[in-house]
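First the structure, then my questions, so here it is.
Only one protein chain is missing; all other protein chains are in place.
The first chain written gets the first letter, and so on, giving A, B and C; residue counts start at 1 in each chain.
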Amino acid sequence: MFFALTEDQQAFAATVREFVADRFDLDAVRAVVEDPDGDGHPMTLWKGLADQGALAVLVPEEHDGLGLGLLDAQVVARELGAAVAPGPWTTTVLAAEALRLAGSPAQQAAWLPALAAGETVGTVALRGEAGSWDGRSGRGITVDASGERLSGTASPVDYPAVAGLFVVAATDADGAPGLYLVEAGAEGLSVRDQRTYDGTARVGAVELADTPGELLTGGTLSGGEAVGAVTARGAVLTAADLVGVAREALTRTVDYDRDRKQFGAPVGSFQAIKHTMADLHVGVTMAEHAVLFAAHALDTDDPGADIAVAVAKAKASDAAWAATGAMIQFFGGIGFTWEHEAHFFYKRARRRAPLFGSADEHRERLAALTID
Amino acid sequence: MFFALTEDQQAFAATVREFVADRFDLDAVRAVVEDPDGDGHPMTLWKGLADQGALAVLVPEEHDGLGLGLLDAQVVARELGAAVAPGPWTTTVLAAEALRLAGSPAQQAAWLPALAAGETVGTVALRGEAGSWDGRSGRGITVDASGERLSGTASPVDYPAVAGLFVVAATDADGAPGLYLVEAGAEGLSVRDQRTYDGTARVGAVELADTPGELLTGGTLSGGEAVGAVTARGAVLTAADLVGVAREALTRTVDYDRDRKQFGAPVGSFQAIKHTMADLHVGVTMAEHAVLFAAHALDTDDPGADIAVAVAKAKASDAAWAATGAMIQFFGGIGFTWEHEAHFFYKRARRRAPLFGSADEHRERLAALTID
Amino acid sequence: MDLTYTAEEEQFRAELRDWLAGSIPPEWAEPGFWRSLDDDESFRLRREWEAAKTAAGFSGIQWPTEYGGRGGTPGMKAIYDEETVRAHAPQTVNVLGLTFLAPTVMAIGTPEQKSEIIGPMLRNEVIWCQGFSEPGAGSDLAAVSTRGVRDGDDFVVNGQKIWTTNAMHGDKIFTLVRTEPGSERHKGLSMMLIDMHQPGVEARPLKQMSGASEFGEVFFTDARVPVKDCLGEIGQGWRTAMLLLSFERGASGVGQYTEFRRQYDEIVEQMRRFGRSDDPVARQKMANCLVELECLRYHAMHILTQVEQGRDLGAESSMTKLQWSETFQDLWEAFDDVLGPEASLERPRPDVDLTPYQAQAMWSRSVTIWGGSSQVQRNIVAERVLGLPR
Partner (left out) sequence: MDLTYTAEEEQFRAELRDWLAGSIPPEWAEPGFWRSLDDDESFRLRREWEAAKTAAGFSGIQWPTEYGGRGGTPGMKAIYDEETVRAHAPQTVNVLGLTFLAPTVMAIGTPEQKSEIIGPMLRNEVIWCQGFSEPGAGSDLAAVSTRGVRDGDDFVVNGQKIWTTNAMHGDKIFTLVRTEPGSERHKGLSMMLIDMHQPGVEARPLKQMSGASEFGEVFFTDARVPVKDCLGEIGQGWRTAMLLLSFERGASGVGQYTEFRRQYDEIVEQMRRFGRSDDPVARQKMANCLVELECLRYHAMHILTQVEQGRDLGAESSMTKLQWSETFQDLWEAFDDVLGPEASLERPRPDVDLTPYQAQAMWSRSVTIWGGSSQVQRNIVAERVLGLPR
């Protein structure tokens, strides 16, 4: 029994953490947040991540990747979350995962090396506007009878403006779901900036009008299974990001309240605050466990992977929501100001919590798996 | 603007409270709890309530009642809840309300004086087993084509074994709901003891097999409106009972923890406990307000009465659930023993919280009223 | 129970409603209107509108007529709160002066203070700020470091205040200053009324997480304050402050309920727009907010009754604060929650601008902090209402 990261994985985490701390601290984050018209995709960070193999982590070795697992990838997601770092890392990794799982050897060869090297930014468009992540309420994009032309709108899509490759979930003329590749600049493709209050990301709607798209086919998975697999990986990587946000928010709050004095005593000595922090610590720790387990379950095709993914995303969403709300409350007024970093954490948690399925949606999924 | 009980109403409350404290204290409650095979209907209490007009409060003066309103009646419910007192007060009052609202002058004359005097115990059977209170999932009891014979099962019914009169919600051959009078001892009527862990009540299923029943008709309300009106009054009186339970549970816990010492200090000086108590106090106070408003809204046919009833029942159910759970936790181990009174409050709150619609059901009702 | 107002009060309502209908342009009712203006323009508009309101006789509802007030009843004040919200009237620019300072001056001010402060405030000729918090002190109002040293007929004041509403538009500020060197906590403080238009006073905006700046910081560097501009006795500033804060306790819940209930409907509207209104779980969350909102309404009627009966509300106002602030925060938490991924997008659709809603949701994080945090209020309820030991 070994429920923990290996020394290699811990070292990888430390490398990413130190790189981000050195080269992309909160001042750098602030610069991105305060430039909402910018592309939110700082090259220093992106190149550094590429240099460390953070983009190649899941890509097979034959396509210039590291051939590691989701357990390794979540290490990066978590550190980026803790650093509230901007950029299209998650979506690029997910686009590569779509290719790895569902693409033909030729499709993989065409795209994976560039994605692994950070030369191409990838993104995924899996949800129709105001739709559900599992496609129950229909998908936003449909394919015409030729099987090669896509129309419709997907939202929210992260970093569509800098993406060179879009992996789009769409429903074909027979009603079957599948993943399609759409290249930036394709005919009829337009991106509508939706702007989010989370300044550590850039988000838009992707609108397709008779746009050429290529079905991902010939890989291990296809159709709805492929969509589900990418969504599940998106859920786990987002959960890891949220856990990073939550843990860092809690640590900063505890550190601050350990010293800050009110009514003649450190705020952190007031029992009501201590108990809130203790409960948050337990919750965040459980979310940490859950993300590790879910990543491992997907890596090993564990029969309980469906449950594990839903547990991890539900728990991480709730933990991040709670920890960042508490951060604002227990920093007192200062945590509510623009100058303070609390709102980076708070807004990132709020925006990401519902991505790839909210806590409620994942709980309903758990009910379907264990009650029906 | 006068949002409060009148001096008369406060005096009435004090009279009931003093009577119960004097003549039916927790030792008397315990005797009923520890005799689960007994009828749970102590005559000392019943006669005293009758003497004080507590059974006549809502009955019109022409039928030997006091002709007062639900606001006056909830005063009694609250005191009985605070005293965790047993007996069929609520159901008898509700049976009388059904007659007052939906019965003909003859039906009223036949039953109201006896109910007001406590000579007849009434009860109401509004729900089918495992059904919903609003009849959405169908009612347990149906009426045959003659309109005079009832069959089916209703549960839970309070105090069926001592009831002389049953007011039964049933669906007729055309699918229309209505209230029917069934007399104790009627052909085909049987009571199945379901026994509840709440020793301050006696509960059973009422099974009817081609049993003669008389439609309540000729009054102000009929059909589904009559069923709804009695259910609403049941919800408000139950909410009042739950508020009594909650307030008393909180007061006892605060009083105990003010003095009880642990780790060299009074337990009640620990901030985490203080804050829990403060939140409970706010919640119980709001529930108190809500019950007053709902009772008044029904008394005055306020157009917002539907919302008010749902708010009161949802809030009171939650408050009682929370306050009695906290009572056990914050009395420490002793609150968990049979010898201590905490479990009377806890079990009464748990059993009554879902009656006449759970908090969730009433919230869904509020959604229907304000979102749809 | 009698939840009606008197005929006189209803007559007042009719008059007020008439006046409001004639003085508030329809565009003020749009969610994004006030945010679309720049701060100065917004303030100017509100200031002018409110001066007109005073001229029409609809300010200082409960104040004695000798102070320019209407001499009305608590019920009229509740009606005023309700109707102004209903009519989409803008926020009062002199809110802290009107709520706290004016009644304190009426109670313990010198004749000069009464005549110089109250009338100009009511007519918005002088905008008052409040300087109660200092950096890092949070809800601990006795943690006063700002110090005043006597120099002839003046105090010379140095220090800093934070979380000052309308700091950038203020003319004067009332604030606690430590006037006895070496004194601690509640002792040795004086309540000063300080002219902000002097070289020794600088105000800076404090940008919030939403990007707006409702608050500011005020810095005192050798600011000069005539001794006569102390309110109450010198060295007894804590007593003045407690009197001042006691005027928070009123029937404002009626207005808050009206406002929050409208916000509930606005969120429901967005739920419908984004196909969330049929989701049973989202419905539960919204309905639970409604439960608490309705309780706030009943509570406001209860408080109004207490006020009309002349009862001292005391620590009960901590319950009011907890109920309104936690409910308001929960309501906007529900907004974030029930709208899912759309909630964080400024323009999820080209025709939908959610920024006013998002600003409200972020503002909702502050209400459990300022004016005594929820933690402080729970302490007060536990100790002063329930009698639990310190």
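Here is the rule we go by: a contact is a pair of C-beta atoms (placed from the backbone, for glycine too) under 8 Å apart; a residue touches a chain by one contact, two chains touch by 3 or more.
Keep in mind it's a predicted model, so treat the numbers as computed, not measured.
*Asks:* Out of A:17, A:233, A:296 or A:350, which residue would touch the omitted chain in the full complex?
*Replies:* In the complete complex, the chain left out is touched by residue A:296.
*Asks:* Kindly state which of the options A:20, A:157 or A:277 is in contact with the chain not pictured.
*Replies:* Candidates A:20, A:157 or A:277; residue touching the omitted chain: A:277.
*Asks:* With respect to the chain omitted from the figure, which of A:26, A:186 or A:366 is a touching residue?
*Replies:* Going through A:26, A:186 or A:366 one by one, A:366 is the residue touching the chain not shown.
*Asks:* Under the stated touch rule, tell me which residues of chain C contact the chain that is not displayed.
*Replies:* So the residues of chain C touching the unseen chain are 280-281, 284.
*Asks:* Spell out the interface residues on chain A facing the chain that's missing from view.
*Replies:* Chain A touches the missing chain through residues 1-5, 71, 254, 257-258, 266, 268-269, 271, 273-275, 277-279, 281-282, 285-287, 289-290, 292-293, 296, 307-308, 311, 314-315, 360, 363-364, 366-367, 370-372.
*Asks:* For review purposes, identify every residue of chain B that touches the missing chain, sorted by number.
*Replies:* 127, 129-130, 137, 155-156, 192-198, 203, 260-264, 267, 270, 272-273, 325, 328-329, 332-334, 336-340, 342-343, 346-347, 350-351, 354-355, 358, 360, 364
The criterion applied here is as follows: only the chains that are shown with their structure count from here on.
*Asks:* Counting only chain pairs that touch, give me the topology of the graph as line, ring, star, complete or other.
*Replies:* If you draw each chain as a dot and join those that touch, every dot ends up joined to every other.
*Asks:* Between chain B and chain C, tell me the centre distance in angstrom, where each centre is the average of that chain's C-alpha atoms.
*Replies:* 41
*Asks:* How many angstrom between the C-alpha centroids of chain B and chain A?
*Replies:* 51
*Asks:* Can you pull out the residues of chain A that are in contact with at least two other chains?
*Replies:* Residues 270, 272 of chain A each touch two or more of the other chains.
*Asks:* Which residues does chain C have that touch at least 2 chains other than itself?
*Replies:* 375, 378 - these are the residues of chain C that touch more than one other chain.
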